[in-house]
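One chain of protein is taken out of this complex; the other chains stay put.
On to chain A.
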């Protein structure tokens, strides 16, 4: 697990805690949406986008991508985001 991946997981965990979802466990395979995953709603997704941009200067949503899982976000910052479907 890379430092960047750890950092992204911690950032998402902090977002969930702010949204009173602190009991949800974030893994790299977690889907961002739906009850089987982190169940982010549209505002929480916007918050995630803003937090990622604030932390790293860019974010996959702002780049026009639509990540479906935490792994998609990690991949974006690993320079692999081009493969994430828009």
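Keep this in mind: a residue touches a chain if its C-beta (ideal position, glycine included) is under 8 Å from a C-beta of that chain, and two chains touch if they have at least 3 such contacts; residues count from 1.
Please note the rule applied: contacts and distances are computed from a predicted model.
This figure omits one chain of the complex; the name its UniProt record holds, of "NADH-quinone oxidoreductase subunit H", "Co-chaperone protein HscB homolog", "3-oxoacyl-[acyl-carrier-protein] reductase" or "ABC transporter ATP-binding protein", is "3-oxoacyl-[acyl-carrier-protein] reductase". If you put the missing chain back, the residues of chain A touching it would be 18, 43, 46-47, 49-51, 53-54.
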